[in-house]
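Moving on, here comes chain A:
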Amino acid sequence: MGIEKIEVKEDKTIKEFIDELNLSSVPILLELDGEIFYPDENYDRKIQAGDRLAVIPIIAGG
Partner candidate 1 sequence: MVEKFSPVGEKEVTRAIVTEFTTQFAEYVESDCIIVGGGPSGLMAGKNLARAGRKVLIVERNNYIGGGFWIGGYLMNKVTVRHPGERILDELGIPYKEVNAGLFVADGPHACSKLIASACDSGVKFANMTIFDDLVLREGGRVAGVVINWTPISAMPREITCVDPVAIESELVIDATGHDAQVVKKLEERGLIKTKGFGAMWVERSEDLIIEHTGEVYPGLIVTGMAVATTYGLPRMGPTFGAMLLSGEVGAQIALEKLHESAKVK
Partner candidate 2 sequence: MKVRRLNKILLYDDGAARALNIEEIAEYLGKKLAKVGVEVRGNPFALYPLQDKISEYAGKIASIKIPDATKRMSSWQEPLYSEIEYEKRRILGKTTAFGVLYDGLELQRLFFELIPREERSLEFVHIFFNNRLFATWDDHDRRYHARVSLCGIPSIISTTGVVEAPAKPREYYLLKQQYEMLGKDLLELKDRFKGGFIDYEDERLMEVVKGYAMQAVFYSLVGDPFCQDKGCRLYNAHWQEELVFAQLESKYEFCQRHASFLEEMNGH
């Protein structure tokens, strides 16, 4: 559990980033440059080498 920060090694899209980490069916949020967004609403967004993305799991209680 917890938030992982991942450094992007080469330019790609958010979709590629998610697929590479096998996270497409895991409920998560992404944070980049201080802003949080839903990955599947930003699949085409481009990220660059050197960008640091935080992968934030959405966690249910009860």
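Following the convention adopted for this analysis, a residue touches a chain if its C-beta (ideal position, glycine included) is under 8 Å from a C-beta of that chain, and two chains touch if they have at least 3 such contacts; residues count from 1.
Criterion applied: all candidates are chains of the complex that A comes from, given by their letters.
Computed from a prediction, not measured in an experiment: that's the story for all the values here.
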Here chain A stands alone, and the other chains of its complex are listed as 1 or 2; which of them touches it?
2
Residues on chain A engaged by candidate 2 in the complex (per definition of touch):
1-3, 27, 29, 31, 34-38, 56-62
